[in-house]
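A protein chain is absent from this complex, but the other protein chains hold their places.
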Amino acid sequence: MAKMNMLQAINDALDIAMAENERVLCFGEDVGIFGGVFRATSNLQQKYGKARCFNTPLVEQGIIGFANGLAAQGSVAVAEIQFADYIFPAFDQIVNESAKFRYRSGNLFNVGGLTIRAPYGGGIAGGLYHSQSPEAYFAHTPGLKVVVPRNPHQAKGLLLASIHDPNPVLFFEPKRLYRASTGEVPEEEYRLPLGQAEVVKEGTDITLLAWGAQMEVLTQAVELAEKEGISCEVIDLRTILPWDVETVADSVFKTGRLLISHEAPLTGGFAGEIAATIQERCFLYLESPIARVTGLDTPFPLALEKEYLPDHLKVFEAIRASVEF
Amino acid sequence: MAKMNMLQAINDALDIAMAENERVLCFGEDVGIFGGVFRATSNLQQKYGKARCFNTPLVEQGIIGFANGLAAQGSVAVAEIQFADYIFPAFDQIVNESAKFRYRSGNLFNVGGLTIRAPYGGGIAGGLYHSQSPEAYFAHTPGLKVVVPRNPHQAKGLLLASIHDPNPVLFFEPKRLYRASTGEVPEEEYRLPLGQAEVVKEGTDITLLAWGAQMEVLTQAVELAEKEGISCEVIDLRTILPWDVETVADSVFKTGRLLISHEAPLTGGFAGEIAATIQERCFLYLESPIARVTGLDTPFPLALEKEYLPDHLKVFEAIRASVEF
Amino acid sequence: MVSKTRKPKVVHKPAFTDGAEFSIATFQLLKQDGTLYKGAKAPDLEKDQALRIYRAMVYTRVLDERMLAAQRQGRLSFYMQCTGEEAAVIGSTAALDDADMIMAQYREQGALVYRGFTTDEFMNQMFGNEEDYGKGRQMPIHYGSSELNYMTISSPLATQIPQATGYAYGQKLAGEGHCTIVYFGEGAASEGDFHAALNMAAVHRVPVIFLCRNNGYAISTPAAEQFAADGVAPRAYGYKMDVIRVDGNDILAMFEATRQARRLAVEDNRPVLIEAMSYRLAAHSSSDDPSGYRSKDEEQIWRDKDPILRMKAWLQAADWWSDDDEKQLQENYRREVLETMKRAQKRPPPPLDSLVSDVYQEVTPELARQLDNLKAHIRKYPDAYPKTAEQAKGGA
Partner (left out) sequence: MVSKTRKPKVVHKPAFTDGAEFSIATFQLLKQDGTLYKGAKAPDLEKDQALRIYRAMVYTRVLDERMLAAQRQGRLSFYMQCTGEEAAVIGSTAALDDADMIMAQYREQGALVYRGFTTDEFMNQMFGNEEDYGKGRQMPIHYGSSELNYMTISSPLATQIPQATGYAYGQKLAGEGHCTIVYFGEGAASEGDFHAALNMAAVHRVPVIFLCRNNGYAISTPAAEQFAADGVAPRAYGYKMDVIRVDGNDILAMFEATRQARRLAVEDNRPVLIEAMSYRLAAHSSSDDPSGYRSKDEEQIWRDKDPILRMKAWLQAADWWSDDDEKQLQENYRREVLETMKRAQKRPPPPLDSLVSDVYQEVTPELARQLDNLKAHIRKYPDAYPKTAEQAKGGA
């Protein structure tokens, strides 16, 4: 075990993957000698050479198009998009190509070797274009997997699993935790399962569900709630697509209440999908409406970021409202 | 009144808009002399000249980028994307630019004059790439309006309203109805309201909600259901974003049951958002889980399209299940 | 940043240029009458390979004619012809190694024919039956073959171009001396993906051949409304990429240019852009009618440059081909196509389970659930789903 922050854990995962298999390549804007604007790919070019870790021209649609071809060829492509806000020029290559490559060819070809990493989320005074949480845009796309880690330990294990997964994976990294979140991380290789949520805390009165940086917010809200005697069960969804309905439903069968929280705007956010599914699965068990605590239905602001964000106080209030319903 | 099919109604709306205001421009791939691959822009170049109705090079991101600039300049830009499946290369220009133009500039600039038309949907043996229903991808984007008409009368009135609306509007046209759907359409200009759902049939046992081509499917299902004595209230959502929560909620307060149907895949589809909102608004009134009848969580198939689609029989079965819950 | 190797020229009077003076010549070898231009040298082309090429061209023409007819008869939902562009496609493919990867747009069935895709394989795809490799998921003509190194066609235009750059980068690292050829139309070259692909290929020195079929139209849009420049070739200058423009109806020139391009790509890691100048003699697709946007006269000019007749004249001049051979070949192909079509049409559709397979490598629990529900539904209404009612019976 070693103490690492999330960036170090990610760098470590990439290092292990590249050491183990020479077909693993890491590339993107500024990921070469510079190690990426957040330094997630530090030292990889130095260690594995320019052919395996390199800068690309500044063109996201090209990066992912290139990565799709590389993965189809049998390489293991780990492409970085500098900010999740800049993934949209590659939307066609991801949604029409990566996601449908295997299906449309009847499994003659596939891009299972593809992993796309991108820092996402707010809380860093980034305004509209350095704060977005675009997971829901991709979660409507069969064929993709979408993964979000909450801390360094999860980041390493989930990233290694994503790189090895035989399907294209979008790996969104909560950038406000890059340096803020630290913890013990095993030095050797390990993989955490994709498609499985994790119950990080058991409780009986209400189920709280989130992913990524929002897990920290839940934890703070739980502190407030438990002071008032509300027992919370807390789940980290971890994989947004395909998501683990069973674990969530089992919890709601038990608690009778569900709150889902994410930073992205309310309308069309992934909490909607979860609420729709769970109200159907657990209809007779629900003691109050499923609550969503999310960003506002606006672009991401700057000066009033604090007001915009679904912070622990908003979550706490929603917990109370749900329990008192 | 004149009998028109949906293409004629759309063409008529464009013609009226161009005649009335010389700043209205129509452009896209093959929309010039040819009138578009579906002929929605027939004769517009002949009537209004090459400067106002023209072919663009084959580049969707350029078409919408160009349209954004044109709208910012004060023109009224009506851009066609040849198939909704090909809108994704323009995703960045739509989601990061059109949607956020006004907000990010504090209303110094806006692209309210922009309307994007695109044929969407299945049922024409189009397979993966001529069948998609991408409305949910855009419905997660504050700043956009998303509109879908169900018949020629609606198409003309909603398209004229979209063109005049001071916000960017995505107008998805159900292409399988282009020629199949005909009806009486007023010859003069008229506009139907955006953001308002329409109760197209009143009933007491269950609310059925859809939009576009799926409205026809609902109608067929209702026939079966009413034969069994189930009274259905049928709502056409018409505007997907921002959507009319009140009309839907009011109906569900009355019927106690809701079924939503769309062609797009289940997970992350817009039915999820509606179900999540309505379970919260109408929690104590719901007599059965909100049902979603949608496409499968796969890319759009071809040979087994019939099996894939949420047809009237699947809707009917879901009605029955809801009522018998 | 100013390049360090070459001192930039400097001027003190402003001079604008649009590059028009750098007009790109068209490489031609073979005249329409089957003789070579003065000073032209035919490539080394053995009789066997020449006939393999020619047969592929004729087969492609026959297939196109028959399938369009089948579409007109309502037997097939959709078709796209290669007519007029057979030399551009087959001449280039023939100059490659069969292990090189082909990433095509959709009008390159000739490349598959040359590589040995069987009539059965064509038909299974077009009829989307249970033997279609693509499991009946894509529209007709979206072929693919892993065995023949032919990437399954994808409808969104130009997406395969940066993919080809990536694929070829992988080939370069693998070091087995293979390259990728990527085909696309002059219309598709307007997409952003084209720009990304060429730039990345040049920067990373990738063994890829970009083959632009400039056939004058993108559906109804003439090339003059697609770009102001003299074709697509001058774009290569913008990426410092080797480029050659070729008479796309000249089988010998296409073969020779591609052969040399392949050498540049594989031996020197220099990507190459080839612009094949030709014409789409048929409609864009079976859904299109070109009479609204171009003249019969214009079409006739190009009919007179038919690439198949041109090659035939050359073969006959070399005494490698006779009118009898021709008649025989045409008849055989027509018969083969018709008979195979009939068989393929009768094959059952892909299995119901194929609705949810290949979305992920493994069927997810949620998809298994959706399939189960579907089967139960079909069992309830077997008459409504005649294709799959029988199979649904097998269900839980």
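First chain written, first letter: the chains are A, B and C, and each begins at residue 1.
In this section, a residue touches a chain if its C-beta (ideal position, glycine included) is under 8 Å from a C-beta of that chain, and two chains touch if they have at least 3 such contacts.
This is a predicted model, so every value here is computed, not measured.
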For the chain that's been dropped from view, list the shown partners it touches. A, B, C
Residue of B:Ala9, B:Cys26, B:Leu44 or B:Leu70 touching the missing chain in the full complex: B:Leu70
Interface residues of chain A (partner: the chain not displayed): 29-30, 32-34, 37, 54-55, 57-62, 85-86, 88-89, 125-130, 266-267, 296-299, 301-304, 306-308, 311, 313-314, 317
Which parts of chain C are in contact with the chain that was left out? 1-3, 6, 8-20, 22-29, 37-41, 190-196, 199, 202-203, 214, 216-217, 222-232, 234-246, 253, 256-257, 260-261, 264, 272, 277, 279
What does the interface between chain B and the hidden chain look like in terms of residue numbers? 23, 25, 51-52, 54, 56-57, 59, 61-62, 64-75, 77, 89, 92-93, 96-97, 100, 102-110, 112, 142-143, 145, 166-167, 195, 242, 245-246
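Everything below uses one rule, namely that only the chains that are shown with their structure count from here on.
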Chain of greatest Cα-centre distance to chain C: A
Determine the centre-to-centre distance between chain B and chain C, using the mean Cα coordinates as centres, and give it in whole Å. 35
Please work out the Cα centroid separation of chain A and chain C, and write it as a whole number of Å. 39
For chain C, residues that touch 2 or more chains besides their own: 135, 137-138, 142, 154, 156, 192-193, 354, 359, 364, 366
Can you pull out the residues of chain B that are in contact with at least two other chains? 61, 85, 88-89, 128-129, 267, 296-299
